[in-house]
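Here's a structure for you.
Here the complex is missing one protein chain, while the rest keep their positions.
Chain nomenclature is as follows: A and B, assigned in order of appearance, with residue numbering initiated at 1 for each chain independently.
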Amino acid sequence: MVRASPTSMSATERLWRHPEPKRRYDVVIIGGGGHGLSTAYYLAKNHGITDVAVLERGWLAGGNMARNTTVIRSNYLWDQSAAIYERSLQMWEGLEDELGYDLQFSQRGLIGLAHSTGDVREGMRRIYANRLNGIDAEWLTPEDVARVCPIVDISPDKRYPVLGGAYQPRAGIAKHDYVAWGYARGADALGVDLIEGCEVTSIDVAGGRAVGVGTRRGSIAAGKVAIVAAGHASIVAAMAGVRLPLQSHPLQALVSELLEPVHPCVVMSNTVHVYVSQAHKGELVMGAGIDAYNSYAQRGSFHIIERQLAAAIELFPVFARAHVIRTWAGIVDVSPDASPIIGPTPVDDLYVNCGWGTGGFKATPVSGAVLASTIASGNQDPLARPFSLERFTSGALVDEHGAAGVAH
Amino acid sequence: MLLITCPWCGPRAEIEFKYGGQAGVSCPSEPDAVDDAEWGRFLFFRDNPKGPFDERWVHSAGCRRWFTAVRDTVTHEFLQEER
Partner (left out) sequence: MSGSRLPAGGRIDRDRPLAFTFDGVPYAGYDGDTLASALLANGVDVVARGIYTGRPRGIMSAGSEEANAFVHVQWPRGWSEPMLRATQVDLEDALAARGEPGRGRLVDEPSRARFEKRYAHCDVLVVGGGPAGLAAALAAARSDARVILVDEQREPGGALLGARELIDDVPAIEWIDEVTRELRAARQVRLLTRATALAYHDHQYVLVAERPREPLVEGRLWHIRARQVVLATGAHERPIVFADNDRPGIMLASAARTYVNRYAVCPGRRAVVFTTNDSGLSAARDLADAGIEVVALVDARDGSTVTGTVGGECLEGALVDGQTVACDLLAVSGGWNPCVHLFSQSRGTLRYDNDLAAYVPDRPFQATYVAGAAAGSMGLAECLQDGARAGSRAAAAAGFGDGTAPPVPAVAVDGHRTGRVHPLWVVPSTTGSWDTHFVDLARDATVEDLRRATGAGLQSIEHIKRFTTIGTASDQGKTSWMNASAIAGALMGVADGATGLPTFRPPYSPANFALLAGRDRGDLHDPIRTTSIHPWHVAAGAVFENVGQWKRPRYYPRDNESMDQTVLRECAAARTGVAVMDASTLGKIDLQGPDTGEFLNRIYTNAFAKLPVGSCRYGVMCRLDGMVFDDGVTSRLEQDRFLMTTTTGNAAPVMEWLEEWLQTEWPDLRVRATSVTEQWSTIAVVGPQSREVLRALAPSLDVDAAAFPFMTWRSADVAGVRARVFRISFSGELAYEINVPTWYGQSVWEAVMAAGASLGITPYGTEALHVLRAEKGYPIIGQETDGSVTPQDLGMEWIVSKTKWFIGARSHRRADTRRDDRRQLVGLLPLDPDDLLPEGAQLVLDANQPVPMRMVGHVTSSYRSAALGRTFALALVNGGRALIDTVVYAPLGDRTIAATIANPVLYDPENRRRDG
């Protein structure tokens, strides 16, 4: 099947229109990133709701969607997480055909390395849980790791040697910008208005109901409003008097120059803290943890970069002479249990989809589909129910931070 | 690498410190008197402003004292530090 792509489009093929915003829509989506765009697409595609506007304050999908390290996987521990991320992976598997757009989606596999007996135990726990949830997962010995990814240094005298790894063969990567444009193009073709340069400055609430938004391009009335603004979710929600348990932090990433293919899969290590893949074009794509302080600056501190490069060379000595070409950062909205918040808010007809933190890219398809179904039906989509705001009252958190503490 | 001024030790590099999030949030004095929703708000909800933020730091690799600072979360400028 021929799929459109930036390298094959002609000079007259539009990706999306640039309409003036109308003064009213059935649904207004605040935030034109991956999740906002996929929400709009599925509202139109799955539910026939096309009177939709996606309002993006900057350039479309210029937030975290343009900055992430493109890892796609579904090997989460808890049933609730496994369900939603696995649905997402299944959607990824048909997404290029669905959108008719080249996404450079590559299921090249992902290894989560273990460097201690604790890592091994946690890895096995996740593998067993994944398998019983119908998600592909296998344990790799260090020799297996070297077979799957020959450039990993499995020598036993490293500071933290590789003791094995948890492997998800169906995991992989995709090209983030193309995913955004694929969804944008699809939504636009179905009649959704994508409005760039349209910062939302207020949310109008009347009688406990969201009735519209004020923007830099005028007021827009709405039947329903959805906040899909990632790192800015707190700011936008506050406009409607809704408080969210989020903290916004920088998440940095970097790329190397283009290299001949050398790294065949995605590798993550919590202990030797870094994750790396090699994009189709040839660059190494790398990331690690957040900067600890709160920030909306889309930049972080450089010692985070230095540390993750030391980690990268520990795991992959062959990377030593590669070069960093570019570093940058996004703004990740971190929730107390590292799980998203999806669903209604105390304000009627106001929905929120946020808190994906450092792991939102992989959820791009399912996040939109689930929010779309929630908005369309007025009921929490079953996949989203465990991720309601309510859990912070009951205590039913879905803690995906991993095991806390190190034992004897 | 931010430059953070410890009120006791003076300006030091960021890696000497640990971040403590929003300042001025006290444990409710009567935890048993608040309902689950309010307790949940104390446990999990913190301000997340875009702009000046009243936050805590501790000088872990130095005097190990906690202090508060006002820092702009967009420009990263420190506007104030206090014991």
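Operating definition for what follows: contacts are C-beta pairs under 8 Å (C-beta built on N, C-alpha and C of every residue); 3 or more make two chains touch, one makes a residue touch a chain.
Here the structure is a predicted model, which means the values were calculated and not measured.
Counting contacts over the entire complex, the absent chain touches A, B. When you scan A:319, A:356 or A:387 for touch with the missing chain, the hit is A:319. Of the candidate positions A:301, A:335, A:353 or A:380, contact with the hidden chain is made by A:301. In the full complex, subunit B touches the hidden chain at residues 1-3, 13, 18, 20, 26-27, 31-32, 34, 36, 39-40, 43, 56, 58, 60, 64-66, 75-76. Interface residues of subunit A facing the missing partner chain: 6, 9-18, 58-60, 62, 66, 79, 83, 115-118, 121-129, 131-134, 151, 158-160, 177, 196, 256-260, 262, 272, 281-282, 299, 301-302, 305-307, 309-314, 317-328, 391, 393-397, 399, 401-408.
Following the convention adopted for this analysis, only the chains that are shown with their structure count from here on.
One finds 28 Å separating the Cα centroids of subunit A and subunit B. Subunit B meets subunit A in the complex at residues 1-2, 14-15, 18-19, 21, 36-37, 39-41, 43-46, 48-50, 53, 55, 71, 73-76. Here subunit A touches subunit B in the complex through residues 232, 234-235, 243-248, 292-297, 301-303, 336, 392-395, going by the rule given at the top.
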